[in-house]
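Here the structure is laid out as structure tokens; the discussion comes afterwards.
Moving on to subunit A:
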Amino acid sequence: MSPAKTTSNTEDYLRMFRQMVRIRAFEENANQLYLSAKMPGLTHMYSGQEAVAVGICEALTPSDKITSTHRGHGHCVAKGAAFREMFCELLGKEEGYCRGKGGSMHIADQSNGNLGANAIVGGSMGIATGSALRAKMQGSDDVTVCFFGDGATAQGLMYEVMNMAALWTLPVIYACENNGYSEYTRTDEIAAGDILARAQAFGIEAHRVDGQDVLAVNKLATDLVERCRKGEGPFFLELTTYRYHGHHVGDINREYYRPKDEEAHWKSERDPITILQDWLVAEGIASKDELDAVQKDIRAEAAAAVEYALAAPYPDVAEVDMHVFTDIPHATEARI
Partner candidate 1 sequence: MREITLSAAVNEALAEEMRRDDRVFILGEDVAEAGTPFKVLSGLVEEFGTARVIDTPIAEPGFMGVAVGAAMTGMRPVVDVMFGDFLFLIMDQLCNQAAKTHYMSGGKLNVPLVVRTNLGATRRSAAQHSQSLHALVAHIPGLKVAMPSSAYEAKGLMKSAIRDDNPVVIFEDKLMYQDKAPVPEEEYLIPLGEAQVLREGSDVTLIGTSSMVQVCQQAAEVLAAEGISAEVIDPRSIVPLDEATLLASARKTSRAIVVDEGHQSFGVTAEIASRLNEKAFYHLDAPVLRLGAMDVPVPFSPALEDLTVPTPDLVAEKARLLCAGELIHAA
Partner candidate 2 sequence: MPLDVIMPALGMAQDSGVIVAWHKRPGDEVAEGDVLFEVETDKATMEVEAAGAGFLADVTAAEGQDVPVGEVIARIADVAGAVPAPSVEDVEPAPPGAPEEPQIQETPEEPDAPGAVPDGHRVIMPVLGMAQDSGLLVVWLVEPGAKVAADDPLFEVETDKSTMEVPAGADGYLAALLAEPGDEVPTGETIAILTEAPVAEPMRRGAAAAPVPAVHADAPAAPEPAPEPAAAIAKSADAEFPRPRAAPVVDGRILASPKARRLALEAGIDLAVIARSGTRPPIHAADVEGFLTRRGSGGATRVLTAEVSSDTFDAFAAWAATEAGLTDPAALLAGFAAAALGRETAIVAVERGPTIASYAVTGRALSEVTRTDAAVPDLILRDVRDLGLAQVALGAAAHPVISLGTSGGRIVLTLECADPAMTAPDCLHLLSELAGRLREPLRHLL
């Protein structure tokens, strides 16, 4: 934890703390909804990786774009989404961000520049690059961040679009969240060589950063975002991090690919929220009691949003064939 304490930054630090706690609180509730069979389908927990989403998204404005992944709740919260609409989406309710048509794997607050969570591993890399092409063509200074996991680095699409982004100097940042596991397989079993070198091969400037240190992530992201705005993109980031849960909420018995003491170590020694909390207290920015109160308020807010979403109505059945096309109100009407 390096940045010096200044009054202008104090609010930024506290907001990053709040945002990380919000992600954690959201995921705890999502996990409980799954375990108590109140949530349809399943979901992929972001807990443990909060500093990545928050550190980067705090460097962005609402007009900057992101693309997200199947493990996307954290990006969604960090880009400014509200609990109610998120829980409604998680439960397939009409008030959800996607009117219940996306669910956990496609949750996104589009109004804040989130171009969607993608359930195809690596599927959003073209979209992020295209968004950056649009920014350049329009002369807009917004930046697009493409979140993806270490598993997605095996997809060919990544290399096709990094090639184009480098050729056309597009304002895009490829943010690889390396949590060490590609679904149920250790990443070092599926990734040859150095991940950074893959971007460097295209002449793309690449950085590795501790993904548990939100201030370090934020500092680097702020720097790269500004450089992107000046036309110096693209950039590549590898953020070393860790997911506390399995690949998804149902991936409980996972010792065959990941030891329990490794998980315990990351939770006790490398937790991004604890690290920032300790620093805030040590720097005298906030007391432990104040931060506990923040956590309590956020958890209460999350609990209330869950209650609201559980009681909220499902979409009308007439919605089933709406939104297939923009200009055909009900796509299957003529065929019934």
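Observations, loosely collected:
Basically, contacts are C-beta pairs under 8 Å (C-beta built on N, C-alpha and C of every residue); 3 or more make two chains touch, one makes a residue touch a chain; residues count from 1.
Quick note on selection: all candidates are chains of the complex that A comes from, given by their letters.
Treat the numbers as computed from the prediction; the structure is a model and nothing was measured.
Every candidate listed (1 or 2) is part of this complex; the one in touch with subunit A, counting any copy, is 1.
Taken together, the subunit A residues at the contact with candidate 1 in this complex read 65, 67, 96-102, 106, 108, 110-111, 115-116, 118, 120, 123-135, 137-138, 144, 156-157, 160-161, 163-164, 167, 322-328, 331, 334-335.
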